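With one protein chain withheld, the remaining protein chains of the complex are depicted in position.
By written order: A, B and C. Residues from 1 in each chain.
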Amino acid sequence: MADIAAPTATAAAGNRRSSLHKLVQRKSTIAFLMALPLILLIAILIVYPAGYAVYLAMLSKSMTKFVGLGTFEFILKRQVFWDVVYQSCLFAISAVIFKAIIGFIVAHLVHNIPLKGQRKWRGMLLVPWVIPPAMSTLAWLWLFDPSYSAFNWILAHFGIGAIPWTGEAGWARFCVILVNIWAGAPFFMIMYLAALKSVPEQLHEAAAIDGASWLQRIWYVNLPMMRNIIAITALFSLIVTFANFDIVRVLTAGGPLNATHIFGTWSFKVGIESGDIPQGAAVSLFMAPILAIAAAFILRDISRRGSEV
Amino acid sequence: MAQVTLRKVVKKYDEVMAVRGVDLDIADKEFIVLVGPSGCGKSTTLRMIAGLEEISGGDIAIGGDVVNDVPPKDRDIAMVFQNYALYPHMNVYENMSFGLKLKRTPRNEIEQRVKQAAQILDITELLDRKPKQLSGGQRQRVAMGRAIVRDPKVFLFDEPLSNLDAKLRVQMRTEIKKVHQKVRTTTVYVTHDQVEAMTLADRVVVMNAGLIEQVGSPNDLYHLPATKFVAGFIGSPAMNFIPCQLEQAAGALRIRLNDKLSMPVPASRTKRYASFAGKPDLVLGLRPEHISETRPHAEPDQHDFDMPIEVVEPMGMETLVYFTVNNTEICGRVNPDAGSAAGQAMKLRADLSKMHLIDNSTGKVL
Amino acid sequence: MANAAIATGAPSRPVKYRSMSHNRRWAMRWSYFFLILFVVFFLTPPLYMLITSLKSSSEISAATNPWWVYKPTLSNYEELLGQNQYLIFFRNSALVSVCVVIITMVISVTAAFALARMKFWGSATLATGVFLTYLVPDTLLFIPLFKMFAFVRDTTGIELMNHWWTLIIIYPTLTVPFCTWIMIGYFASIPKELDEAALIDGASWMQTLTKIFIPVAIPGIIAATIFAFTVSWAQFLYPLAFTTSTDQLVLPVGIVTTLIKGDVFNWGQIMTGALLGAAPPLIIYAFLMDYYIAGLTAGATKG
Partner (left out) sequence: MGFKKVSRRRFVGGTAALSSAMVAAPFVRGAYAAGKISVGFWDHWVPNANGATEKLIKEWGEKEKVEVQIDFITSQGNKLLLTTAAEAQAKSGHDILAMNTFLPARYADQLVPLNAEMEKLIADNGKVNETVEYLGKIGGKWLVIPATVGSQIKGPCSRIDYMKEYAKIDVQKMYPAGAEPQDKDWTLDTFMKAAEACHKGGHPFGIGLGTTSDCVDTIGAVFHAFGAVMVNAKGEIVVKNDQVRQALDFYKKLIAFLPEDVPAWDDASNNKFLVSGQASMIMNPPSAWAVAKRDAPKVAEQLWTHPFPAGPKGRFAPFLPFFWGIWNFSKNVPAAKSLLMYLSQASSVEKMVVASGGYDLPSFENLTKFKIWAEAEPPKGTLFSYPDPYHTQILSIAAAPAPHKIAEQIYNLGLQTQMAVRYFKGEALEKTLDWAANELEGYMRN
């Protein structure tokens, strides 16, 4: 056999390097081609316009001359901008935390009841996520309406005075966060439920035998097992919440006294409503670094976890 | 002609050498088993033959043609995976016919070949089922069926039995052997289980740390291991390795285990071992079956000695006894009726005619 | 427990232990109790939408009990469904969402397969980076997109402004990254041997994807589909910015811009429109929910 193989082998040896290389290359070429639509989509419709936005942010207000970082400098000196930063963080962080907690609790509750009934409950609990937020927020707006508030009507029956839901800074922030939690918690619920279902039952049984209470089982078994999905969902939601536009826009339009303006609405306000497109772009741009820091933390944590397992 | 030839085959992952130069000739119709501990490179070697891994160096030829650059589908091979890798959304028939369909084999031919393979494997009545509805053994058969249907030059098995329970494993082992006898296709079989290797193989290839330790028939490997690794890997319970010295005393060679215990080297070996007298770092290798209870009359090269027994493991047809010499735990196989008991001394007999002397520094059997 | 009783010699059960089934039953009751609380929280606004949609505008203005309909009327529904334009919004939304889902799935499934299984230079970076595209908010992108549309028009003569189908081009930026990520997770959960088996069986990469991976990954694909559909159905800012004519609007924007006029809110009709706008995704969910969970279970949890 060796005698037969050897000549062929030497014959092939000449062009082996290149053809071996070709084979490897062919696979990665195909792979690259398959990923190309994704790459093009990101490059043309996200990266390029984002780069263009950076350029826009460096123009003067009338967009006639290049001012470099002037606009950014200007923004950093504005009190309103820092209010917006504070409010965006407050809004996003508290909303995400509550969404995560509610999602976690509800996912456990649903997981806890017999499989037969889960479908129905899941369906009902998912409704807020399915209704386009621009519309569901209108329902909230109507519920909070100063003249017709259905909540105040109930409160009045308990002898509690009308609450200025969107009229007072504290309440307005509360309302905006509440609506965001309402709209976003079901998504967490469904992601966590999926994660819960992939936690092996034996782990629970083992923990139960080890004497863990239900709370301890959740804490020591479910939480670590769901860690990655919790982190990824939180990151995704943090980004989306931070960049939120619809809810604030419809509910309070940033008021009262700019107390509920966040990045998205504020950049719209200065960029479109007040005709300062470079400033609007610059305000929006500030979102990226803040979120990138959060993303870096969360993603690093995930990859570290991943290598442990 | 479906011989498989490996010449100086090397596989490198970044900095790690998984296979460090393997030379192997596999004859047509031969059943070769690659065996070794996990991480020894046996699976990598198999996957390089299959074309699933690129070859970092050397050549692989199937049927005389170098296939280094040939994609798996053109190598005319079939592979059975450890987890069977059945397509979960296809039924058994579709699973078996998928490869033929891709090759645009005529329909009636596909049907005929699937039926035939199903008959060989006795899975005709399972053809409409989905993999989910099959037991482990049945899945195993389907995976083999999928390989047989393609009528390849070479069968590749990657630990096909390790997901089965002990009983099924034995049963399927025989099944595989039977199938091989029927279809007579060159087979490369990878396992970490030396029993499987011994029972199935025409020749066994023992691999360790990316290199071939020894190639040979099961009997050769058992009786004439070339290295300490092979000696220790083949056979169960494993061979005892006892540190020892070789003494030249009064013209006779003796193996000295400790101050109290020494035994003469069999006459047939004296010449072979003579030059190693006084060499440091020697190890005596003796299989448990060559340490037995003492019997009325001794053959030459059999030596009796007394030992306090520490652990006794009755196995039914035999009993394993464990004791310690030179801080090394040693296992012997005695007759269940020999009256062994833990904590008591026992008279045992070592059959040195079956001994191996190993140079621990090189790992070679001398 | 029985053992404990015997050991202490006491005939009565220690009080602090309750039977397993008893505990279980109470756990269940509490679960249902809290579930009901959450359902009330989650369903109040949609319910209020329904209530309002059944009221006439004079009943709404009368400021009576907001939680009760005294004179239920379907006039809002009749008026809305009788209008041609609502049906046009609906058609546009449906067309946009379906096309976006298809485009999204084609792009993200092939890309996810390449990223999860085939590797090429930079593929690992791309797999992580794809998620980070969400860091770029849409409030930042729409003005540059205006400029790009102008450029496209000037060079090719194709007008992208004020056409509903432009949204089909833009929405994938919102859906593809997350869907790709779900699909990478799902593909990663498929045993590697499966594509090796296909490779040996003679399948090309494309065949492996279409004949093996896609059928096997159906739950993951459905999960991604649902996500993409929901997102594109709900989009607000892009259609607000890119479409103007009534015949080009999609549902959420159509409802907000045609039913709310200046300072005159037509609450009955707005709520009706919102409710009808929410219906299609709700119906889709009802059918595909189980797949969704299954898809996320196998895919997303692999993170």
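Note that in this section contacts are C-beta pairs under 8 Å (C-beta built on N, C-alpha and C of every residue); 3 or more make two chains touch, one makes a residue touch a chain.
Model, not experiment: these values are computed from the prediction.
J.: Which visible chains touch the chain that is not shown?
T.: A, C
J.: Looking at C:73, C:204 or C:244, which makes contact with the chain not pictured?
T.: Checking each option in C:73, C:204 or C:244, the one touching the absent chain turns out to be C:244.
J.: Just to verify: which one of A:48, A:148, A:174 or A:214 makes contact with the chain not shown?
T.: A:148
J.: With the full complex in mind, choose from A:208, A:272 or A:298 the residue touching the hidden chain.
T.: Among A:208, A:272 or A:298, only A:272 touches the chain that is not shown.
J.: What residue numbers in chain A mark contact with the hidden partner chain?
T.: 60-62, 74, 78-80, 145-148, 162, 164-168, 172, 249-250, 252-258, 268-269, 272-277, 279
J.: Can you list where chain C touches the absent chain?
T.: 57-58, 60-63, 83-85, 88, 143, 146-147, 149-150, 153, 157-159, 161-163, 240-242, 244-248, 253, 256-258, 260-265
FYI, only the chains that are shown with their structure count from here on.
J.: Ranking chain pairs by how many C-beta pairs touch, which one is first?
T.: A-C
J.: Farthest chain from chain C, comparing Cα centres?
T.: When every chain centre is compared against chain C, the largest gap points to B.
J.: Quick one: chain B and chain C, Cα centre-to-centre, how many Å?
T.: 55
J.: Can you list the residues of chain B that touch 2 or more other chains?
T.: 71
J.: For chain A, jot down the residues that touch at least 2 other chains.
T.: none
J.: Contact residues on chain A for chain C in the complex?
T.: 27-32, 34-35, 37-39, 41-42, 45-46, 48-50, 52-53, 56, 102, 105-106, 109-110, 112-113, 119, 121-136, 138-140, 142-143, 147-150, 153-154, 182, 185-186, 190-191, 193-195, 197-198, 214, 226, 228-229, 231-232, 235-236, 239-240, 242-243, 245-246, 250, 263-264, 267-268, 271, 277, 280-281, 284-285, 287-288, 291-292, 295, 299, 302, 306
J.: Hey, which residues of chain C end up touching chain A in the complex?
T.: The touching residues are 27-28, 31-32, 34-35, 38-39, 41-46, 48-49, 52, 60, 63, 65-67, 106-108, 110-111, 113-115, 118-121, 123, 126, 128, 130-141, 143-145, 147-148, 169-170, 172-173, 176-178, 180, 205-206, 209, 230, 233-237, 251-253, 255-256, 267, 270-271, 273-274, 277-278, 281-282, 285-286, 289-290, 292-293, 295-298, 300-301, 303.
J.: Name, in rising order, each residue of chain B that touches chain C in their complex.
T.: The touching residues are 50-52, 71-73, 77-79, 81-85, 87-89, 98-99, 102-103, 146, 150.
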